[in-house]
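The other protein chains are all here in position, but one chain of the complex has been omitted.
Order of writing sets the labels: A, B and C. Residues in every chain begin at 1.
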Amino acid sequence: MFNTLQKWLPKIILSPSIFLVTVCIYGYVAWTGYLSLTHSRFLPNFKWAGLLQYNKLMENDRWVTSCINLLIFGVLFIIISIILGTLLAILLDQNIRQEGAIRTIYLYPMALSFIVTGTAWKWILNPGLGLEKMMHDWGWTSFEFNWLVSNDMSVYTLVIAAVWQSSGFVMAMFLAGLRGIDSSIVKAAQIDGASMPTIYWKIILPCLRPVFFSAVIITSHIAIKSFDLVTALTSGGPGYSSDLPALFMYTHAFTRGQMGLGAASAMMMLAGVLAILVPYLYSELRNREQ
Amino acid sequence: MATLDIKQLYKRYGKSAPNTLEDINISINAGEFLILVGPSGCGKSTLMNMIAGLEEITSGDICIDGKVVNDVDPKDRDIAMVFQSYALYPNMTVRGNIEFALKIQKMDKDARETEITRVAQLLQIEHLLDRKPSQLSGGQQQRVSMGRALARQPKIYLFDEPLSNLDAKLRVEMRHEIKKLHQRLGTTIVYVTHDQIEAMTLADRIAVMKDGQLLQLGSPSEIYNDPADMFVAGFMGSPAMNFLHCSVEQSEHGLMGSLVCDQQQQHQIPLPEHLGKYAGKSLVVGIRPEQITHVNPYKKDKPLVTTLNLKLGVLEPTGPDTIALVTLNGKEISCRLDPDKPATMGENLNLMFDLSSAVYFDPNNEQRIR
Amino acid sequence: MTKFSPGRIFIYSILVLFCAIYLMPLLVMLLTSFKSLPDIRGGNLLSLPEVWVFDAWFKAWGTACTGVTCEGVKGYFWNSFKMAVPAVFISTLIGALNGYVIAHWRFKGSNLFFALMLFGCFIPFQVILLPMAATLGKFGLANTTTGLVFVHVVYGLVFTTLFFRNFYVSVPGELVKAAKLDGAGFFTIFFKIMLPISKPIIMVCIIWQFTQIWNDFLFGVVYSGSDSQPITVALNNLVNTSTGVKEYNVDMAAAIIAALPTLFVYVVAGKYFVRGLTAGSVKG
Partner (left out) sequence: MRKFATLASTLALTSAINLAYAGEVEVLHWWTSGGEAKSVGVLKEMLEAQGHSWKDFAVAGGGGESAMTVLKTRAISGNPPAAAQIKGHDIQEWADLGFLSNLNDVAKAEKWDEVVPAVVTNVMKFNGDYVAVPVNVHRVNWLWANPAVFEKAGAKIPTTMDEFFVSAEKLKAAGIIPLAHGGQAWQDATVFEAIALDILGSEDYNKAFVMHDDAVLSGDKMVEVFTVFKKMRNYIDSDSPGRDWNIATSMVINGQAGMQIMGDWAKGEFIAAGKVPGKDFVCLPAPGTDGQFTFNIDSFAMFELSNADNVTAQKSLAKTILTPEFQEVFNLNKGSIPVRTDMDMSKFDSCALDSMATFKASNTSGDLVPSMAHGLATTGYVQGAIYDVVTNFFNDPDGDPKETVTKLARVVKAAK
């Protein structure tokens, strides 16, 4: 009897989580998927609408803008975070005095939410209050930094703030990766006459491929879910020029009483995640097995 | 001390997958030291895990002391195992590691102390008891992992390549220790290795496995001198047995096999008469390096002994012997030469082939011709 | 000790420059919190306060209005602890058990489950607000601290499982086998062997989860009850003035108070964070 219990124990232990994941993630997603095919407005209802909401979504200029913004924001944010994180990690790995303190400084933005830092960021980026004014006060009057209030540039301010928040975490991941590399590899390369930049570029960074993988996964999940960031910084403005899908979804489903449309946009977001992530996951994991 | 019987054992992962183990039958007597050898992936570790109860049995039976234990939990089989990586619990001291199983058995504290002391003395690790595994050298970790197994006083010990992470000197030392331990305690041991010297020196019997099948089960000398097929013959012994493919002819001097050396010269070697039915066909002669030597006048006129003049290739002095490579039939053949007698690379030398203890195989199915 | 060559000086100056950039928002908040209101309107972001005043801090902690009550954020501060501590503890424990099963007690489908879970990381939380509300309502957990803890545990689970699984995969399977032969069962192995060696990854999980849960606003605002609102909600109420004078110094002081616990965790446990990441959680 005890025997069988031992055999079933792993499954028993995992089953509540399996249940929760099935219901609270996939069940709810299915529910949302169903909702996106209904006429739901103010609250969910179950009047069948077919693909109506999706058609509406495709014709919605704001949705198109927010998708393009996500693409710009996501790509820039991921690339800059990873480059900056790698760079800082490499510099910090050079036997730096006070490494612990510097590391903490790079890492601390991760500890703060945009509910907390949003106001400070709005000030810093605002031309009349922040950086631009400060530079003018200090005598550099030609300094111009008005991205926050510019239609074309506001989405880049999101990138700045997001990179500020997450690059420290990426740095920590790469630092951890660097610490895990066998030092004999570096010695071997030095004996072969390679310069330090070459060693990093040709040997160490390729070794960190799994870290890149994790970093891409983590930063892309941050990018897709970015919501606090936009609400705190631009609320999607000026106009809706810095809108992102997460904000679009929230606004339509909860404040505008267009739950069906909101649900459809959520499903499109998930489909987008699947379309980009699954091939990447697949190729990465397959490469690693080889 | 216990007997271990493995009967018609099969292991398959998934319904359509090929058999990982196929029809394994081994009976191990109480107190016997059985060694499983074979190339990696032959299934020996799987077999070991199945004996321990760590993997499920697809079909067949495993019996300890005559009782089927197929569905018995690992912990209830009264088996101890020593792993290649030692698998010491990193969070516990040496004492904690040895004590762990005893605590689970709810042995009282005094008894545990006695047992730890006994094992520590036996393995000379008393001074290490309060250290963590990470503070120990490889050899010390090895001893602790044996100590952990010994403390339980199980019916059967399983050793999974326990020495392969040690350096050569330590490996020899530990080998002796294990041998002594076995002689002193007389327990049943199943031991997996790919090191054939370990196999030869430690085993009461050796089981040679390949591709999930048991090829031969026998005493070390049986395995060495009387291999069942080319695989077993080639696997045991270092340098490995030489295989000479030759065509068989009936000549006036009796049955002869013909060979070609690297100077395109034809050579003939005598073959025993019972191979007569292979005349006109070809077979494989298996001859160990120690049967190819300098000319020994004492043996010279014996039957099935012949001398060939061959060009020496690379020489490898090992101390007690010098291994010389010569090319025959386009393959390198190793010979064991007396280091005291002169021999230089490139020199043509008369080598004596003693075919009286050679073995013969059918080239088609690689089975022994008896 | 390494000598200060031009190259080293270059490295140090870059590192210090980035320190300044990273610290700027915090510095702005700190300076502002010590300024008086006229001082804020007059000076610029990084100018030092003309007079250092601490009133804003006392007001934020004890007397600022966040609705009809004007007792500052102190009550909400404890609400957040009451929610975060159990949620972090439970999600870490379950994550550890899950990771242990997925890494060492594999069974048919356990890997599939893991893959499905990974995808769960990417779901925007807005999607699950309503169905989760309905679920909580059915179980009578709506607008209770328990319900809030439950929500955080469910969606934190995905991450903790991921962390622990990646860590436990790097623990040799032979350790588990050895323990099984020593007679240890599922839980004995977990509590006596796996958990004691998991300290680095437990630290990572605690830091990650604590930060996420403490900083969460969305779940906090929709699933809390009126007497269990977390500090992020209070902060939001304080900062989003609709009428009246905006007291930036109080807002900033409150924001820093709200951030103190997470900052503390990062400063104190930051070194374990990198160590824990090194120990395996980044190896995907």
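One rule holds in what follows: a contact is a pair of C-beta atoms (placed from the backbone, for glycine too) under 8 Å apart; a residue touches a chain by one contact, two chains touch by 3 or more.
This is a predicted model, so every value here is computed, not measured.
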item	value
Chains shown that the absent chain touches, full complex	A, C
Which residue of C:I213, C:V233, C:A255 or C:V274 touches the chain not shown here	C:V233
Residue among C:F186, C:W208, C:Y223 or C:F273 that touches the chain left out of view	C:Y223
Listed residues A:L91, A:V149, A:I203 or A:L281, member touching the removed chain	A:V149
Interface with the undisplayed chain - residues on subunit A	41-44, 56, 59, 61-62, 122, 126-129, 146, 148-149, 151, 154, 231, 233-235, 237-241, 250-252, 254-258
Footprint left on subunit C by the chain that the document does not show	65-70, 129-130, 132-134, 136-138, 142-143, 221-223, 226-227, 229, 233, 236-246
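We adopt the following convention: only the chains that are shown with their structure count from here on.
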item	value
Whole-Å gap separating subunit A and subunit B, where each centre is the average of the chain's CA atoms	56
For subunit A paired with subunit C, centre-to-centre distance based on mean C-alpha positions, whole Å	16
Multi-chain contact residues (two or more partners), subunit A	6
Residue list for subunit C, restricted to those that touch at least two other chains	185
Residues of subunit A defined as touching subunit C within the complex	6, 9-11, 13-14, 16-18, 20-21, 23-29, 31-32, 44, 88, 91-92, 94-96, 100, 102-113, 115-117, 119-121, 123-124, 129-131, 133-134, 137, 164, 168, 172-173, 175-177, 179-180, 210-211, 213-214, 217, 220-221, 224-225, 227-228, 245-246, 249-250, 253-254, 262-263, 266, 269-270, 273-274, 277, 281, 284, 288
Residue ranges of subunit B in contact with subunit C within the complex	49, 52-54, 74-75, 79-81, 83-85, 87, 89-92, 100-101, 104-105, 148, 152
Of subunit C, residues touching subunit B in the complex	172, 174-175, 177-185, 188, 192-193, 196-197
